[in-house]
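Worksheet for the structure shown next.
Heads up, one of the protein chains got dropped from this complex, but the rest are sitting where they should.
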Amino acid sequence: MSKPKVAIFDFACCEGCQLQIVNLEEELLDLISVVQPVTWREAMSEKDDDYDIALIEGSITRPEDEERLRAIRDRADILVALGACATIGGVNKLKNNFELDEVKRCVYGDAADMPHLDTAMTKGADEVVEVDCYVHGCPMDKKEFTHIVKSLALGKEPVIPDYPVCVECKQRGTICRYEYGEICLGVVTRAGCNAPCPSGGLWCFGCRGYAPEPNVQAARDVMEEYDLTVEDLQSKLKLFNSKQEPTNA
Amino acid sequence: MGIRKLSTASLHAWVDRIIAGNRVIGIQAKDDKFAFAPLSAAGDLRLDHDVAYTPPKAFFQPAIETLVRYRGIEHESVVDDDPFVLFGVHPYDMVALNQMAEIWSRDNYDPHYMSRWEQATVVACDVQNVSENCFAGCMGTAHVKEGFDILLTKVGDSYLADYRTEKGEKLADLMEQSRDATDGDLRARREVWHANNRLLRRHELQMFPNNLPELLEKSYDHPVWEEMAERCFSCGSCNLCCPTCYCFDVQDDVEWDLQSGERKRAWDGCMLASFAGVAGGHNFRGDRADRYRHRYYRKGKYVPEMIGECACVGCGRCISACVANIANPVTVYNRLLEDE
Partner (left out) sequence: MAREIAIDPVTRIEGHAKVTIHLDDDGQVEDARFHVTQFRGFEKFCEGRPLHEMPAITARICGICPVSHLIASSKACDMLLAVGIPEPARKLRRLLNLAQILQSHALSFFHLSSPDLLLGMDAPEQERNVFHLFSSHPDLARDGIRLRKYGQQIVEWLGGKRIHPAWVVPGGVSRPLSEKLRDRMLEGLPEAREVTLRTIQAYKNLTEDFREEIRSFGNFPSMFMGLVTPQGNLETYDGRLRFMDAQGDIVADQVPGSDYRDHIGEAVEPWSYLKFPYYKPTGYPDGIYRVGPLARMNIVDACGTPLADEELAEFRELQRGPALSSFHFHYARLIEILFCVERIEQILNDPDILGQRVRAQAGPNAAEGIGVAEAPRGTLIHHYRADENGLIQQVNLVIATCHNNLAMNKSVRQVARRFVSGDALDDGALNRVEAVVRAYDPCLSCSTHAAGRMPLHLQLIGPDGALLDEAKRG
């Protein structure tokens, strides 16, 4: 069996997900024993348009990105979205809460009118093309990534957690942030990261996006019991889940 | 076998001697809560804890464990047989561990769980401080009569150590400054038990637990399930923190050669949305309310019908763990009783 050819493409993002691949360290060798990288700008100079699997990193913020993504989709048998920017639009979606012109003016002042400073509403990959597989998180989790690669190589459907982060806090014995009257998005966020933020004493930021059928209404309802407000909740949800159904955030 | 009395200082000296020769998991402070963790000094032991944040089941059924290592069709079972001492188990958790030993050994005997159970020396201890949601008194689990190797009870400034088994005796042999308990000591211990029966009732169940199966039999279509489930996050917290929830999911973790790997099982919970999902995409309990109801039936009816004991031991962890505040079994069972 010949190794599937893999190409990695980056759009607007911090490139941390590609770095998670580099972070495989010695395991990189194992990775290339299973798949053959043909295009990877960050690690290679060589490039090739013939590939089976396309890994997409970053969110889509310009019309030309959409075209590029569609072209990639056409060539790839399997398209995988890597990390929050690609799976749900990520922090870049915060931008959608503002007028775009205002965004440019804030960064560039009067120079914002220059034609190259063009930007559009931020989209996740699946708002443009069909995505076959999601590697959630900001950044994506290495172990989940390797699980998915192995599954694809085996022709099996990868197992992606479909329950909230609370499960992993309970597995780790992490004390719930609500015990301290703090908002934590773990109750509506998809697990799979092994809950490092709550175990580090912080709240879940929601970077893996909503768990399937999140009970956002329940989250709104319980705020008062913790002396918190729905606005507090919405503000937290905005960070990674802006303009994504069903936030109402 | 016997009952010894020792001062707090002697208890510490004894625990340090146990640590010197054994792998000891002991109850300790974790931030402002308590948790079982590897114990390196008696001074860290907190027998005055109110409740362990995670139940001790985690040391018999770890959150994630390897069952089998395989390479192609060759495979070997992975059984953990490393002896350990579990120090500081409250009575309601002891009752839960006894139930688990019963469940994991009947029908399909589970070597993974049972090996750890057989290798464990369990030192139970009576409750000194009541947690905010404990209702063990209502469930008959405020004190425990069996299953432990040693039971510690604090009477006055001293501890009574009741050792019942060979494993318990082996540890008791390490005590240096202790004496046999007197009748007066045993009376004082009974008083502690009586008091705990009264004190461990932060919520009051309005019936005896053995009436629950009958009550539930009649309550399948009660509106409470829909009402409460409205606010359910399907987060599984009530399952995973429960000392008698033992359901698991099994997945393979394959190596890069795509041939060999490990088959692992991880905690699962009937409140999680896909718990009752099966191949082909059907979900037998796709509805939140169905899942919500199931947990109460499991604790109050299905397991009791299987082993003759209520599967809720009244530790109150689910009440504390539920962010939406809908997991209190006492509230739900009392409501069913009221509406009967």
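Chains: A and B, in written order; residue numbering restarts at 1 for each.
What we mean here is this: a contact is a pair of C-beta atoms (placed from the backbone, for glycine too) under 8 Å apart; a residue touches a chain by one contact, two chains touch by 3 or more.
These numbers were taken from a predicted model, which means no experiment stands behind them.
Undergrad: Could you run through the displayed chains and say which ones the absent chain touches?
TA: The chain that is not shown touches these displayed chains: A.
Undergrad: Please identify which residue in A:V34, A:L69, A:V91 or A:C166 touches the non-displayed chain.
TA: From the options A:V34, A:L69, A:V91 or A:C166, the contact with the absent chain belongs to A:V91.
Undergrad: List the subunit A residues touching the unshown chain?
TA: These residues touch the chain not displayed: 9-20, 22-23, 25-26, 28-29, 32, 37, 39, 41-47, 58, 61-62, 65, 90-92, 94-95, 97-98, 102-104, 106-109, 111, 114-119, 138-139, 196-197, 199-202, 205, 235, 239.
One rule holds for everything that comes next: only the chains that are shown with their structure count from here on.
Undergrad: Could you state the distance in Å from the CA-based centre of subunit A to that of subunit B?
TA: Centre-to-centre distance between subunit A and subunit B: 37 Å.
Undergrad: Where on subunit B does subunit A make contact in their complex?
TA: Contacts found on subunit B: 30-31, 33, 35, 53-54, 58, 63-64, 230-237, 240-241, 251, 253-254, 256, 258, 266-267, 269, 272-274, 288, 320-321, 323-325.
Undergrad: Could you list, by residue number, the parts of subunit A that touch subunit B in their complex?
TA: Residue positions touching the partner: 27, 30-31, 33-34, 146-147, 150, 153-154, 159, 162-164, 166-167, 170-173, 175-176, 178-179, 186-188, 211-215, 218-219, 221-222, 225.
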